[in-house]
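Left out: one protein chain. Kept in place: all the others.
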Amino acid sequence: MDTERVNTGVPGLDEIMNGGIPRGQTVLISGTAGTGKTILSCQYLYMGVTKYKEPSVYLSFEESPESIKKNALNFGMDFAPLEKSGIFSFVKYDPYHVDDISTHLESRIREVGAKRVVIDSISALSFYMREGENFRRMLFTLSSILNKLGCTSFLVSEVLPETTALSRSGVSEFVADTAIVLYYRRVDSAFSRAIQVWKMRGSSHSERLHPYKITKTGIVVYPKEEAFIDVKHGSTKF
Amino acid sequence: MDTERVNTGVPGLDEIMNGGIPRGQTVLISGTAGTGKTILSCQYLYMGVTKYKEPSVYLSFEESPESIKKNALNFGMDFAPLEKSGIFSFVKYDPYHVDDISTHLESRIREVGAKRVVIDSISALSFYMREGENFRRMLFTLSSILNKLGCTSFLVSEVLPETTALSRSGVSEFVADTAIVLYYRRVDSAFSRAIQVWKMRGSSHSERLHPYKITKTGIVVYPKEEAFIDVKHGSTKF
Amino acid sequence: MDTERVNTGVPGLDEIMNGGIPRGQTVLISGTAGTGKTILSCQYLYMGVTKYKEPSVYLSFEESPESIKKNALNFGMDFAPLEKSGIFSFVKYDPYHVDDISTHLESRIREVGAKRVVIDSISALSFYMREGENFRRMLFTLSSILNKLGCTSFLVSEVLPETTALSRSGVSEFVADTAIVLYYRRVDSAFSRAIQVWKMRGSSHSERLHPYKITKTGIVVYPKEEAFIDVKHGSTKF
Amino acid sequence: MDTERVNTGVPGLDEIMNGGIPRGQTVLISGTAGTGKTILSCQYLYMGVTKYKEPSVYLSFEESPESIKKNALNFGMDFAPLEKSGIFSFVKYDPYHVDDISTHLESRIREVGAKRVVIDSISALSFYMREGENFRRMLFTLSSILNKLGCTSFLVSEVLPETTALSRSGVSEFVADTAIVLYYRRVDSAFSRAIQVWKMRGSSHSERLHPYKITKTGIVVYPKEEAFIDVKHGSTKF
Amino acid sequence: MDTERVNTGVPGLDEIMNGGIPRGQTVLISGTAGTGKTILSCQYLYMGVTKYKEPSVYLSFEESPESIKKNALNFGMDFAPLEKSGIFSFVKYDPYHVDDISTHLESRIREVGAKRVVIDSISALSFYMREGENFRRMLFTLSSILNKLGCTSFLVSEVLPETTALSRSGVSEFVADTAIVLYYRRVDSAFSRAIQVWKMRGSSHSERLHPYKITKTGIVVYPKEEAFIDVKHGSTKF
Partner (left out) sequence: MDTERVNTGVPGLDEIMNGGIPRGQTVLISGTAGTGKTILSCQYLYMGVTKYKEPSVYLSFEESPESIKKNALNFGMDFAPLEKSGIFSFVKYDPYHVDDISTHLESRIREVGAKRVVIDSISALSFYMREGENFRRMLFTLSSILNKLGCTSFLVSEVLPETTALSRSGVSEFVADTAIVLYYRRVDSAFSRAIQVWKMRGSSHSERLHPYKITKTGIVVYPKEEAFIDVKHGSTKF
C-alpha cells in the first residue's frame, strides 16, 4: 500500500521527492540566510490553495504577515484575496507566549480546514526557549498535532554557514519526517544554488544535489541536472 | 565455552557480527538523521517475534507508537496483530518522569516475557537529563536491568554529522557491549550508505565497512562487499 | 510591479544591487575592523541628503558624533551644515537604556522626516543585551518600526576574522532584507578589498565578488571587475 | 640503582616497557571504546595472582563485578576461584559517595594484601565529580595511597575519538607515572590496533607504535613489529 | 585638510604609517608573548619625551614600573631622569578598582601635560572585568577621554597564538582608530618577525607585511622590505 503524495507545486521539486511529500508528514526546510526558504514556503501554500484546493495556514513568529505578503507579491503570489475568501490564514504568534501555541495553532487549522501548514521559523522558537529539552518537547508536540489534524507541513530552519547540523538546535532533523536542504555556495568565482532531499521517511528519493534558481515566479528546481558544489565543509556529512 | 548468539533477522547483519549478538548484550545503534536507525530497530523486533519467537518490547521516549507502526507498515511489518496476541508491546514513556522508568520497563518486560528490547532513543533521554552524571548512572541502571532480565537490546543513538563520538553524550559507547554505526556520506556526486560493527565485547567481528541499502522490506547489509567512503571527518577515529 | 529603488550614492554600489536598495528595506553591512563600514554609512547618508534630498538620521551607540563627523571630514563630507539646516541628525544613544530606544528613534525620525537611517552598530547593541532572545526581539522591533516609517536603513555589523556568520549574533542576517559583506583579505603578499551582495529580498543582484577601494572621497566599488580572493575560511560559505 | 620491575603478564607488553612497570608506579591505560582496556586490566591482575603470586584488587565504579567476570571468562580467565581463596577481590564502589573512597580502598587492599590494583575507570570518577579541582585532588590522594601501600596500579581512562589528551579531564596524564595508549584506527579499508608507551617516569621505553591483537586469551602485543597508523588527528601531538 | 602626524620615533615605523599616527588617535598594538609590545611602547614614549618634547604617561595594570624601567634600560632607554624632571610618569593602577580609573588617568595626564599615553595592557583590564559589555564601555570611556585631552595613545593587546582576532576580547580592534599587529612565526626552520599596519582611520597606509628586528636599541622596522610569512592560521583574515 503506497502512501498518498502531496504535490508541492514547486516546479521540479516533486520529481526529486519521488512524486511529492507523503501526506501527513512534517518537512524540515533548512538553509542559510538568502537561500529562499520563505519564498519556497509561500509557493508551497499558494499553489496548495490555488491549484490543489487545499486550505492553508502560515504561522510566523517574527516577521509580520504584511512583510511576507509584500515579498510574495514580488513573485506574483497575491495572498490577499485568498485570505478574504477564508481558505488561507496568516498567523503571527508571539514566541514569548509559547505555552498555548499548540492550542492556538490547532484552532486556526480547524477554522480554515487547513491541509497545509508552514511554521516560520522553528529557529526563532528555539531562540526563545533556551532550554533544549523544552524546545525538543515543544517540537514533538507541534509535530504530533499537525499529524493528528492530517496536515502536511513545512518547518523552516535557519542555519549558519559551515554548520554541519540541519538546524540550530541539532534536534529538528530527528523530529521531522523529511528534510530538504538549500545550499548557496561559491564555485570558482560565482555563487551557485543547490537543493537536496536529505531524508524521507518511508520513501526513496533522489540522493543527488540538484541546481535550483530563484526566478520571477519563485523557486524552480532542475531535477534532471546535477549540481557540483563542494559541500564538504558545508552541510554534507556522514 | 562460546556465548549463544541472537539472530537479528536483518539480512547480512549477523554475518558481519560473527553469527549474531551475544545473548544478553546491549547494542548501541548510532547514526545521523536519515540513516534508518528506527527501521533497523523495527526489523530486529519484528523478526524476533515472527521468526525467532522471542517476545519483544519497543520503548519510545518521543515518537508515538502510531507513527512508528505506520512507518513500519511501509516496509511490510505489521505490528498490530503482534500487539494483540500479547507477544509484542510498544511503550511510550515521558522522559520528564525518568525516576521510575526502570521499574516501569522491568514490569513491561516481565508482562510480555520479552527477550528483545529497543530503547529509542537514549539521545532523547540524555536531553531531558541535563546533568551528565545522572544520565551516565541511568544508562548503567537500564543496562544492568536489561542484562539481569536476559534481554538482548538495542539502544538507539542520534549523532550529528561530523561528530566523532558515537553518541551525543560521549558516554553510551562505553556503557554498551556492542556498537554498530550507520553512515550516510557523499562519494563524488551521490550519497552512499555503509554500516560498521565498531566493537563487540568478547567476540571478534568484521572490522570493515560494508554497504547497506534501505529496500522495500527494510535494511539489507552486504557482508561480502566493502564500502569505500571517506569517514576521516566522520566517525572513524583512533 | 517593480519596487522603487533607493540610490546609495556610493559609486558602483547601485550597479551590483540591480539599481539600488528596494525602498523600505533594512540592509546589513557586515565586515571586520578596518573594512570601512562607517565610511560607507556616512556616504549613504551624506549623498542621501545632498544629492537625493532625503533627510537622514545616524544612530550611534558608542562612538561620539564628533568623532564620526571628524572622520567623515577626512573624506570631504561635512555634516555640520546639514545638521544645522535640520535635514540631518546624529543621535548618540546609551545602549544601557535600550528599553525606550525604539520610541526615541521613532520620534527623531519623525522630527527630521528621515528617509534614510544608519544604526551603528547592532553589534554594540547585542553586546549590551546579553540574552540572545532579547536582542533578536529588539532587532525585529527596530526593523518593523523602520519599515513602518518608510525608511531605507543600514544596520552596521562587526564581525571577527574567519567568522562564517555575517554578524556576531548570527541573527541579524536573518532579520535584514538585504546583506552586503565587505572583505579585507591577503592575496599573495598584499591585502585586497572586495564587496559582495550576499542576499536581496525580492530582487536579483550580482552574485560575484567585486573589488572596492577606500579613496579620498570614500568607498568606490568596481562593478565591472571581479575580485579573486580566497574566502573559504572567511565568510563565503554555503 | 635500578628500580624493581613488575611483570604485566601480557605477552609482549613488558618488552616495550623495558622489562615491566617500575614497582609502585601508577599506569594510565588510555583508549577509546572498543580498544580492550578492561581485558588488558583483567590480564594484568589475573596473571598477577596466578603467575606472579601477587594478590590483587579490581575497583569498578559502574560495571558490575558479574559483568566483568563473565567477560573475562570469554578469554579464559576465571576469577571466581581466586576470589574464594581470598587473594583477589572485586570492589564495586558508588561514585556518588566518593568522600570515603580512599579509606575504603585502603582497607580492602590491606585485607587482601594486594600488590596490584586496577581502578576502572577514572573517567567515571571525573564524571561524578564535576568540579575539576576536586577530581584533580582526589586523583592525587588515590595515587599517593596506592604508592604508600606499595601497589603497582592501572588507572583506566576512556577517551573520545580525535581527542588529543590522554584522558577526559586532561589531568590524569600528569598525575600518572606511566601512560600507555591503545589505538583503533582505520588504515585504508580496514581497522588496525596499535599500542604505545607514552611516558614512563624514571625509565627509558620503546618510543614506537606496536601492533596488538585481541586474541582468545586476551591482548597480545608484538614488540618487534611496528604499526604504521596515522595518529595525526589522534593522540600524537607535540 | 590633512591631519597632523605624530612621529613614533621607532625607526621605519612612521614610513609604513604614511608619516606617523594621526594626532589624537588611539593605536592598538597587538601581538603574542615575546613579540616586543612593551619595548615598542617604551620607545614610543621615550622618543616622544626626549626627541619630540612631548610629555608622556605609561599606565600599567600589572607589571611594576621598576620592572618595565629595568627592561627599558637593557635597550638604552633610561626613564629615571625623565621622571624626575616631571615630563614623564609611570602609573601603576590596580585593575580591581577600575571604577575611578578614568578620573585617575585624566588627572595624571593633566599633571604631566601628557601628549602621549601607553595603556599596558587592555588585555589585563578585560581579564578583571569579566562582563564583556562593561569592558566595551570602559574602553570607549578611556578612548574618548584620551581623545578629549588630545593624547595620541597606544593600547597594548595580548593575543594567543592562532587567534584570528586582534585582541582577547575581540572588541578593542573596533574601538581603536588604528591597529598594528606584531607577528612571530616559524618559516622553515627558524623564526621570523613581521609587522603590519592593519587599519588606520582616515588615512592610507602600507598594506604589506614588513620585517622587524629587536636590536640593542629596541625595535627597528624595515619599510622597504617585505616579510613572507604564512599568516593563514595566524591573523590574516578577511
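We just call them A, B, C, D and E in the order they show up, numbering each chain from 1.
Just so we're on the same page, contacts are C-beta pairs under 8 Å (C-beta built on N, C-alpha and C of every residue); 3 or more make two chains touch, one makes a residue touch a chain.
From a predicted model like this one, the values you see are computed outputs, not experimental measurements.
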The omitted chain touches D, E
Write down which of E:3, E:32 or E:147 is the residue touching the left-out chain. E:32
Chain not shown: contacting residue from E:67, E:107, E:204 or E:217: E:67
Missing-chain contacts on subunit D, rising order, are 1, 3, 132-133, 136-137, 140, 144, 147, 164-166, 170-171, 173-175, 179, 198-199, 201-204, 207-209, 226, 228, 231, 235-238
Which residues does subunit E use to touch the chain missing from this display? 32-34, 62-64, 67, 71, 73-75, 95-96, 121, 123-124, 127-128, 130, 158, 160-162, 183-186, 189-191, 214, 229, 231, 233-235
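Basically, only the chains that are shown with their structure count from here on.
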Inter-centroid spacing, subunit D versus subunit A (mean Cα positions, whole Å): 52
Which residue numbers or ranges of subunit D touch two or more of the other chains? none
One finds touching chains in the pairs A-B, A-C, B-D, C-E
